[in-house]
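Every protein chain except one is present and positioned as in the full complex.
Let's turn to chain A:
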């Protein structure tokens, strides 16, 4: 579905992603993990077409990004790590505003279902800046996915969220995956990743160093520790898995 061929990214002569090649299958749920600064968020932005690679090519359904970027953007739902919302607005106003911006008609049934699943109707008339971190994350998620996307790109959607809110978010994402959507999901929490992902993507040293199923992960884990164990942060991630 999405193929990255020898893709790299450099910001002001600093290489943040070394050249790598990988493929994301349609309908897969890929859990992305790795130490800070390993290039996970940059990778997600490249896939979302929010950034351009310094070298290499990306393709979507077999066609280069440059030719299908408009269609691709209608198929993608991106949830950034930042709470990218107008915080002075109420949840209701927030959803209304972003819905108006959408080029294609928002699937009202899908949106209402998401609002119910995330229990946003409980805080509908409250201002976003008066909500707790968990609620804000949920609103951020709702706005990012309100277009009923085919591909969901999620950058730490549960960071700083309490357990109850986390369960709501995970249940909703699980449902999206079960309905056939493709999920790319960055997290530092193995519990979430194992619950949600059928595939792991491990980033280290500015490139993906592992991509495979949970079973493959279990098989290669000790090899990875031997090979990359010198990096303390990475070692901890591998040991905690």
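The criterion applied here is as follows: a residue touches a chain if its C-beta (ideal position, glycine included) is under 8 Å from a C-beta of that chain, and two chains touch if they have at least 3 such contacts; residues count from 1.
As a convention for this text, contacts and distances are computed from a predicted model.
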One chain of this complex is missing from the view, so tell me which of "Alcohol dehydrogenase", "Peroxiredoxin", "FAD-dependent oxidoreductase" or "ABC transporter permease" is its UniProt name.
"ABC transporter permease"
Sole residue of A:2, A:17, A:32 or A:85 that reaches the chain not shown, by the stated touch rule:
A:85
Which residues does chain A use to touch the chain missing from this display?
48-50, 70, 73, 76, 78, 80-86, 88-89, 93, 97-98, 100-103, 127, 143-144, 147
